[in-house]
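Removed: one protein chain of the complex. Kept in place: all other protein chains.
When the chains are written out, they are named A and B in that same order, and each has its own residue count from 1.
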Amino acid sequence: TADQLERVTQELVPPPFVPKHEQVAKGKPKVVQVTLTVEEKQVELENGVKAWVSAFNGSVPGPLIVCHQHDYVELTLKNPKTNALAHNIDLHASTGALGGGELTLVSPGEEVTFRFKATKVGTFVYHCAPGGIMIPWHVAMGMAGAIMVLPRDGLKDGHGNPIRYDKAYYVGEQDFYVPTDKNGKYKEYSTVTGSMNDTLEVMKTLTPSHIVFNGAVGALTGKNAMTAKVGETVMFIHSQPNRDTRPHIIGGHGDYVWATGQFNDAPQTDLETWGIPGGCAGAAIYTFLQPGLYAYVNHNLIEAIMKGAAGHIKVDGE
Amino acid sequence: TADQLERVTQELVPPPFVPKHEQVAKGKPKVVQVTLTVEEKQVELENGVKAWVSAFNGSVPGPLIVCHQHDYVELTLKNPKTNALAHNIDLHASTGALGGGELTLVSPGEEVTFRFKATKVGTFVYHCAPGGIMIPWHVAMGMAGAIMVLPRDGLKDGHGNPIRYDKAYYVGEQDFYVPTDKNGKYKEYSTVTGSMNDTLEVMKTLTPSHIVFNGAVGALTGKNAMTAKVGETVMFIHSQPNRDTRPHIIGGHGDYVWATGQFNDAPQTDLETWGIPGGCAGAAIYTFLQPGLYAYVNHNLIEAIMKGAAGHIKVDGE
Partner (left out) sequence: TADQLERVTQELVPPPFVPKHEQVAKGKPKVVQVTLTVEEKQVELENGVKAWVSAFNGSVPGPLIVCHQHDYVELTLKNPKTNALAHNIDLHASTGALGGGELTLVSPGEEVTFRFKATKVGTFVYHCAPGGIMIPWHVAMGMAGAIMVLPRDGLKDGHGNPIRYDKAYYVGEQDFYVPTDKNGKYKEYSTVTGSMNDTLEVMKTLTPSHIVFNGAVGALTGKNAMTAKVGETVMFIHSQPNRDTRPHIIGGHGDYVWATGQFNDAPQTDLETWGIPGGCAGAAIYTFLQPGLYAYVNHNLIEAIMKGAAGHIKVDGE
């Protein structure tokens, strides 16, 4: 069955970029092979503020995986022996076995390969879920990403008309909980395990110190801003593994929005802002009509400006 | 009119179980009689942490009431004289009179009977709402439940095809605000009124100490896990009287989801996670395809694992 299908290796790319893919599937279902390697490392969340992350392929969020319905995804998860922690992967697109979490727990120095059939279309969160308190801690260390399962015949509006995009971006929103010392200064930790207890205490407050796109405050601005041309139709895939969010394009709209990412249901149209529940990846499509700088934000404006959940889209043309 | 209709007494059962009911109504509308008795008592939220609850029929959440559209619900609310507080009931399925709250306020030692017609279909929250500050306090003491008003001809998908379930569970999510002493240790109170002021102070922070399913951390795990068989279609009714929530079945999906519980609108399909606003009861249906242990969580994973909003579903079969 799956063993007789064509096999393709998907080259994963760092977000906000998305892998090359067809919007309408060509031929029969395939086996899509991907590899994710876990990096435990310290990153700079904003000027002078460091945090430990556990990062699929080294990025927060992990890379977007793209396939079509009825494809199989064959995922290899590698946990280098230089890491300190055990990790696994739960993909919300998968069925049974805790979304894969049950089959993929790997200690440092191990790797595992796991295959599932993409039976449901949509955009879905994946994340590490190694059991108990490790689940929220690893996810709050940025260990989450998304997979997009496209309908074989591509996206459609509520009347069955095809919707196509010229380009796509993947924005992963992540809440961080950096501990502070008695003077309110953010603390640093020399090891990932050393950061755990203090971080858990902040997590209990349900109040993030940082909420960022693409792993750091300002990661999608300046020379790293997203880009588009006037007249281009852009898809924005947006995931948040924990907290509810509310994407908004300042100066733009969501022409078509699948807020929970379910492509088989009719998209909502012409939204100012769309609500994505925590633990969900959604998608929105916008055709840029005017040149200029747009901001892409979580429209809790405190979370956008004071916590970091904001990026830019530079739109060229006339 | 209502007096000429057949009368049936519904035997209410403790959640997560739901009363025996027909999915398609038989015959004419009925008068469905139910009785709710308020229990004020101390419960153990987790090991060594006690909280006062005001509980409809002694359970948090209160029992699920089930009827069909056009039925009348005749509800008797009993407030035993051993209680300290006045209580009432506001059912979101009811129309006028503050959802019944205006007609049902009973002091300890009193009871009241109230009848309303179930004109709107869906899953709805009910809760105590005895006026002013008593409203959030009683609700934050777990005094909330849900009523499901089924369409007379049963549930349908977006194309008008019938949807039937093999079993149903009712998961009531509840936020608790247990005060701590200066050392961060959870406090205990010898009387319900004694717990009020401190609890209100914690409530003002909008940050629960606990968010639980079925009244306690772990109440739906181990020997109290929900169960299903491979191939069974299970409905999960989920209510939260205060805070937004985002149910997710780890390893499963929402095949059909009415996130706000409105059965006359087309359900969303194949969701990873669904957002239920605070003050709402929603419903989701899933057909289990594989055996094993599934987790049913609020997918803010901090709320699930560190605050308690997680349960298990044990699925047998092959």
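One rule holds for everything that comes next: contacts are C-beta pairs under 8 Å (C-beta built on N, C-alpha and C of every residue); 3 or more make two chains touch, one makes a residue touch a chain.
Keep in mind the model is a prediction, meaning the values are calculated, not measured.
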Given that one chain is not shown, which residue among B:16, B:62, B:122 or B:172 touches it?
B:122
Per the touch definition above, residue among B:96, B:160 or B:184 touching the missing chain:
B:96
Specify the residue from the set A:58, A:108, A:154 or A:251 that touches the hidden chain.
A:251
Interface with the unshown chain - residue positions in chain A
158, 207-208, 244, 246, 248, 250-253, 268-275, 289-290, 292-295, 299-307
In the complete complex, the non-displayed chain touches which residues of chain B?
90, 92-99, 101-102, 120-122, 124-125, 127, 129, 132-133, 135-136, 139-140, 200, 203-207, 241-244, 260-262, 264-265, 275-281
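Everything that follows uses one rule, which is that only the chains that are shown with their structure count from here on.
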Please tell me the distance, in whole Å, between the geometric centres of chain A and chain B computed from their C-alpha atoms.
32
